[in-house]
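Handing you this structure, nothing more for now.
With one protein chain removed, the remaining protein chains of the complex are shown where they sit.
And then subunit A:
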Amino acid sequence: MEVRFTSCGDTAFNVEFGETIDRATNARVMALHARLKAAPPPGLVETVPTFRSLLVVYDPVATGRREMQAAVEAALAGSDAAPAEGRLWRLPVCYDPDLGHDLAELCDGIGLTAEQVAALHGSVEYFVYMLGFMPGFGYMGDLPAELERPRRTEPRVRVPAGSVAIAGRLTTVYPWESPGGWHLIGRCPVPLYDGGRPDPVLLAAGDRVRFEAVDRAAFDRIAEAASAGRFDPASLRAA
């Protein structure tokens, strides 16, 4: 698809690379994000990557749409090399029905056991397409097709922090307690947002994630260490 520019008032525009959520489209978003970050045109405030488009935010007093779009078009015409591969994280998950409140209902709906759901969820390496919804909330894909479900028709008013959840072909870990409409299948004991860390947000767009099943005892141990500040998230980075 041709690149399309759409206006967000006089402070931003979208650079759209497609209409669908897929790795190839997102790779073009991330490549432009990386290029503009490495050599920001004058007046650029920031760029925000999403599934299939890049939001370019600029200061309309320091520059203008015409100049900024020209600078972005020049960056697009430059090298189309893929951005550097993101970090790989191994996130522990306890797939316990007491922690994943929708696990039982989900199993009934798709005719799989809790063990099968956990095995399938942990069977692939996920790609962090984007962050959004709340600080540190990563939209990761692609979920194995067997686990694909639409969002809950009745969103939950309170989803506990750390909940591991699925919807469509995506999965996530809720960094905060919040409302939410995804199916909760387990919980991660490591906070995805921690204001006490030098980099409070764990994941970045472009990172990769593998989920590794842990039992309840290990979940409790890691959660306790994390809340006491004795857990180094760097230990989750795969070599």
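Simple rule for what comes next: contacts are C-beta pairs under 8 Å (C-beta built on N, C-alpha and C of every residue); 3 or more make two chains touch, one makes a residue touch a chain; residues count from 1.
Note that contacts and distances are computed from a predicted model.
A.B. asks: Pick from "3-isopropylmalate dehydratase small subunit", "Glutathione transport system permease protein GsiC", "Fumarate reductase iron-sulfur subunit" or "Allophanate hydrolase" the UniProt protein name of the chain that isn't shown here.
C.D. replies: Its record in UniProt gives the absent chain the protein name "Allophanate hydrolase".
A.B. asks: So which of A:R65, A:R87 or A:R149 would be touching the chain we can't see?
C.D. replies: A:R65
A.B. asks: Among A:W89, A:F137, A:W182 or A:F219, choose the residue that contacts the chain missing from this document, as touch is defined above.
C.D. replies: If we include the chain that is not displayed, A:F137 is the one touching it.
A.B. asks: Determine and list the subunit A residues touching the chain excluded from the picture.
C.D. replies: 6-14, 16, 19-21, 33, 45-55, 57, 60-61, 64-66, 130-137, 139, 176, 193, 195, 200-201, 204-205
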